[in-house]
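Every protein chain of the complex appears in place save one, which is left out.
When the chains are written out, they are named A and B in that same order, and each has its own residue count from 1.
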Amino acid sequence: MFSTLQIWAFRDVLRRPVETLLLALAVTLTIAILGTLLLFPRALYDTIERLLDASPAIVVRRVNATGWQPLPVQEALSAVRNVIGVVSVRPRIWGVVRAPQGPVTVMGLPPDYLARGYAHQTERLPSRGQALVGAGVLSGQAAKTITLEGALSRPFEIIGRLPDPTSVFTHDLVLLNMADARQLIGLPEGYASDLAVAVFHEDEQSAILSDLTTAFPWPVQCLTRHQSAGMYASGLNRGSTLSAITVIPAVLAVCLLVMVNIRLTMGRQSELGIMKSMGWTTGTIVRLQLYRTLSVGLPSAAVGLVLALFMVYGPGTTWIGKVFLGWETLPPKLYLAPQGALTVLLEVAGLILVPVAVSALGPAIKSATTDAHALIEGINTQ
Amino acid sequence: MTAALTCHNLTVAFPLGNGKKRVVLNKLNATFPAGQISIVSGAIGAGKSTLLNVLAGLLRPTSGEVRANDQAVSRWMGVHRDRWRQQVGIIFQHHHLLYGYTVLENIMLPLIPWGRTLSACRRKSIAVLQQVDLLRCAGDLVNTLSGGEKQKTTIARALVTQPLFVLADEPTAHQDDESAALVLNLLDQCTARKAVVIVATHETQAQAFPGKPLRFRLESGILKPLAY
Partner (left out) sequence: MFWHPLLLAIFCAQIVALVLVLTAGLTAFRTALHWQPHVPDSRQLALEAQVAAASIQGRAAYGLWLFAAFLLVFGIANLFHHSIPGAMCGTGVFQAMSGSGSKLLLYLGVVLLLTHLWYALDRLNGLQVDLPLTARNARLFLTLPPVALLTLIQTYQTFAAIVPYQPVDCCAVVYDQFHDLQQAESIIGLGDPWWLGVFLVLSLLLLSLGAANGFTTSDRPKTRLALAAVGTLWLPVAALTLVNILSAYHYGVLQHHCPWCLFLPEHGLVGYPLYGAMVVIAMEGFTLFFLPPMAGKAFQSNRQVTKRCRQAAQRITFAGGTFLIITLGPPFFWRLRYGVWMSG
């Protein structure tokens, strides 16, 4: 199964257990930390993208010089339905009000509407005077009522909590009956906060924007799902840029560690010289160094990657939001989507393992062009 | 390749660091035939070890060539040079063993690049250890051996691949009479299979070699043949 050279390399590694262990620990920790730094923004973006898939393709808001305006529903519906490419339109009632712990987002659910992803997780929708709350709304307290202050102040009976895996979007959300939400936000009858528009094809979001904008008799602002995703991506890119800068010193440190380790313990030039004098080819020496390094590096990388995966994708983690996004007060529990993990893991492995392998090859490659006698005697005859 | 090893205008000069060079071998010309021991003697610092290093492909000459079977082996580069070294068994004056390894592992070292299985390498190495009467030390770390035992390990390592070119630098230096006779016998056996055997040694020790070895004296960087 293993060649003689591979067995020889592995036995070499076991000859110096303390140094090997230290090197393995260094590689493991570096990969774990870097993996976490690079994986988190990607995971967050993938999760947001996945959750955004359930959001409307286009959201239309009425605006004027002062900003947002309530949107007359009937007039808006009749305007939108003539736009080619629009499949369905849904008026939405939502706004921001004050709760005991701070501002929350309230959303009104029509009695015949079950949001995707909630249907199988909530037992019932709120009736008048009732509310479904997100995890961050109550600061972890087990309260039975919550008083919300908007256009008026009213207590609501809490009938349930929104599922933890949706925390990224529902952390500060309160779902109310449509009529309660309208009253609390101060929206008159026949008006909505905005319109949620569904289109026939995903790629038509941008294509119908101009037609949609001109269909309304008043100024509107349209936001597509792609634009929302782009905004999140840009924001996360800033964070990931800073994280990425930490890669540079970390990689250099690991390379230095490997080179020093290799030089001091595993690849003394005199030993390479003796091997060359015994007929070892440069290729054989390079392969030996590679096997030595990979027999330590690969398992360490695997452990480090698993650690990184656990730290980022461990269900319901809150520490990572505190550390990376500054979410000090009641950070939401994160249930991140693992789709993009493989790409990032390959990036991390490449960023660390390739320099480590190259560093290990350095002494061996030098021996390729130096006389064996010079290597043995430790002199430079070049 | 079983023919002689020849040197053509071989020059080796080491830089002294002040722009000057110390010429150790100076346009040396010599032929070392197969099937016969060639003894190179000379004073300390005459350049005997340097000559052997150049012949073994461990050191590149400053100018000139070493030829084996009419091929300029000293000018071979890369993998060809490595393959030339695989044909040479060299017994170092200062042992140059790997001190973190056992005796057996040191002897196995030349066999690893040949691609044989680990067990085949072990068997061959044990056979050679028996020949040099060092089997009892097979599992010992090299740094626990005496000088003579280290020398025997070096000899065994040089002979384990049954090379066609054997270069020995003071092979009997740390040996008692019995062990020295064993070493000389082993070198004689190499000549029996038509290997080129070159031994660098002092004048006094040259007398002990069996048969009629060719004798050379290295002086002022030039190799002069001596009458037997």
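Brief remarks follow.
Please note the rule applied: contacts are C-beta pairs under 8 Å (C-beta built on N, C-alpha and C of every residue); 3 or more make two chains touch, one makes a residue touch a chain.
Nothing here was measured: the structure is a model prediction, and the numbers come from that model.
The hidden chain makes contact, of the residues A:P103, A:G190, A:P299 or A:G350, with A:G350.
Here one chain is not drawn; of A:W8, A:Y45, A:F169 or A:F216, the residue touching it is A:Y45.
Counting the whole complex, the residues of subunit A in touch with the unshown chain are 38, 45, 203, 206-207, 226-227, 230-231, 233-234, 237, 240-241, 243-244, 247-248, 343, 347, 350-351, 354, 365, 368-369, 382. In the full complex, subunit B contacts the hidden chain through residues 8-9, 11, 13, 60-65, 71-72, 75-80.
Definition applied: only the chains that are shown with their structure count from here on.
We define each chain's centre as the mean of its Cα atoms; on that basis subunit A and subunit B are separated by 63 Å.
Chain contact summary for the complex, subunit A toward subunit B: residues 3-5, 7-8, 15-16, 270-271, 273-284, 368, 371-374, 376, 381. Here subunit B touches subunit A in the complex through residues 14-15, 53, 56-60, 78-79, 82-83, 85-88, 90, 92, 96-98, 100-101, 109-110, 112-113, 115-118, 121, 157, 161, going by the rule given at the top.
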